[in-house]
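Of the protein chains in this complex, all but one are displayed in their positions.
Here is chain A:
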Amino acid sequence: MTPLLEIQGLRTVFRSANGDIAAVDGVDLTVPRGRTLGIVGESGCGKSMLSLSVMRLVPPPGRVAAGRVLLEGRDLLTLSTAEMRAVRGGQVAMIFQEPMTSLNPVHPIGLQITEAMRAHDPRASAAELRDRAIAALERVRIPAPARRYDEFPHQLSGGMRQRVMIAMALACKPKLLIADEPTTALDVTVQAQILDLLRDLQQETGMSIILITHDLGVVAEMADEVAVMYAGRVAERASARDLFGSPQHPYTLGLLGSVPRLDEDRERLLAIEGAVPPPFALPQGCRFHPRCPFAIEACTKAQPPLEAIEPGHLAACIRAPVESAVELTP
């Protein structure tokens, strides 16, 4: 069976005075049906630009410069505006990091849900839409949904607003939900509730999820597949079990090293120094080499391709697999 979504060679650039700057630079990804793909990486590595590229909502002066985004084999990047509008909120829905600002403050939440439904089902009657919206609020476990229907966003807590966002996103039963840091702005207990909710809803509907986060704990808990991004590229891709069990890319090792692990006495020598380079100041060769404890001369020459270390486990590092590299390091 073809995967639900396949991203091939995606490149998203921003026009600038010194030519195009790539925020996403040659990304290949696959989202299996009914599963969750976690995308992790530090701030600024291009996670949001990647997801907005799938939705074709990259804000100008940004644009998708190359690649294919195949939804069930159909390239979204070649669709007409009207066709793409039918995909947005229809087959692919998205929720965002900031539940505080992602809803329109001047309209009641009921309207904001029904307008999404109406956009994809223009013939439904107002009464029918209202019933469906209240049912959608109920499905995301919002208490007293009929009353909430007429309330405004400022009358709801952050967690409730994110539930409204989810209800809105799922209003038309999308096949894919892209969640860009859906819980980052929420406190820990609410975060856990929202993640539980997403998992339950996935079970009910069979949708696929792309879950973007910089929290490895969230990925470990939620994702079936994981892609680690660094400076606009995929550094490592594997099933969650393989990635956490035997990480292959030094960057992944560094990220894992920065997660406190009480159950292991492995030394935390791998925590990464420095920050992601901005897309206009990328180093030559491997983009990670200035921060990489395993870097050797060859790393500064050519960009390592994303290659299979084992079947289904890919890493973009000339020294992978790292078990041998760790031994090699003095």
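Quick notes on this one:
Simple rule for what comes next: a contact is a pair of C-beta atoms (placed from the backbone, for glycine too) under 8 Å apart; a residue touches a chain by one contact, two chains touch by 3 or more; residues count from 1.
Operating definition for what follows: contacts and distances are computed from a predicted model.
Going by its UniProt record, the hidden chain of the complex is named "ABC transporter permease" among "3-isopropylmalate dehydratase large subunit", "Cytochrome c oxidase subunit 4", "ATP-binding cassette domain-containing protein" or "ABC transporter permease". When you scan A:R63, A:R85, A:R132 or A:R199 for touch with the missing chain, the hit is A:R85. Contact with the chain that does not appear here is found for just one residue of A:M168, A:I210, A:L255 or A:A316, A:M168.
Although one chain is not drawn, the whole complex shows that of A:Q8, A:T30, A:S102 or A:S239 it is A:S102 that touches it. From the options A:V24, A:M55, A:V276 or A:C317, the residue with contact to the chain not on display is A:M55. For chain A, the residues touching the chain absent from view are 55, 57, 59, 85-90, 93-94, 96, 98, 101-108, 115-116, 119-120, 152, 154-155, 165, 168-169.
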